[in-house]
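Encoded as structure tokens, here's the structure I'll be asking about.
One protein chain is absent from this view; the other protein chains keep their places.
Up next is chain A:
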Amino acid sequence: MTFNRREALAVAAGALAFAVTGARIAWAAAEDTKKALMDFTGGAEPQTGRITLDAPEIAENGNTVPVSVSVESPMTAEDYVESVTILAEGNPSPAVATFHFTAMSGEAAASTRMRLAKTQNVIAVAKMSDGSVFMDTKEVKVTIGGCGG
């Protein structure tokens, strides 16, 4: 049997504090995540609400973690969700996926699977047709496993 040598969990401890700070989340994120977020939002301040990120609290398999996202929106020509991006702030490259929508999409919902290198925050950001930006975040634990019961 093999035990994977892992990064010390100091980073994860930082991430926990990060989750608690709520609205100031973007400023606490790792540099790459911050940059990816800025690139996506164009500098708009993310608000909470409207977007829901769904991911397991503890990943069963860090190599393929299911994640889904949905955004409340009338999805009309005047008011719709333009795009949603998912970022994994503890991965070597934070970008997971970006989904593009139009009013014709009917609803703004998507799901995929991602690889997570370690315990970290997963961030979903929605950009609306009026330029406003909404964000949701969830911590996903990636554990060694095997000592429960």
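The rule is simple: a residue touches a chain if its C-beta (ideal position, glycine included) is under 8 Å from a C-beta of that chain, and two chains touch if they have at least 3 such contacts; residues count from 1.
Everything that follows uses one rule, which is that contacts and distances are computed from a predicted model.
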item: Among "Sulfate thiol esterase SoxB", "RagB/SusD domain-containing protein", "Heme exporter protein B" or "Amino acid/amide ABC transporter ATP-binding protein 1 (HAAT family)", UniProt-listed name of the chain not shown; value: "Sulfate thiol esterase SoxB"
item: Option touching the unshown chain, where A:39, A:60 or A:79 are the choices; value: A:60
item: Residue ranges of chain A at the interface with the undisplayed chain; value: 1-3, 5-6, 8-13, 16-17, 54, 56-61, 66, 119, 139, 141, 143-149
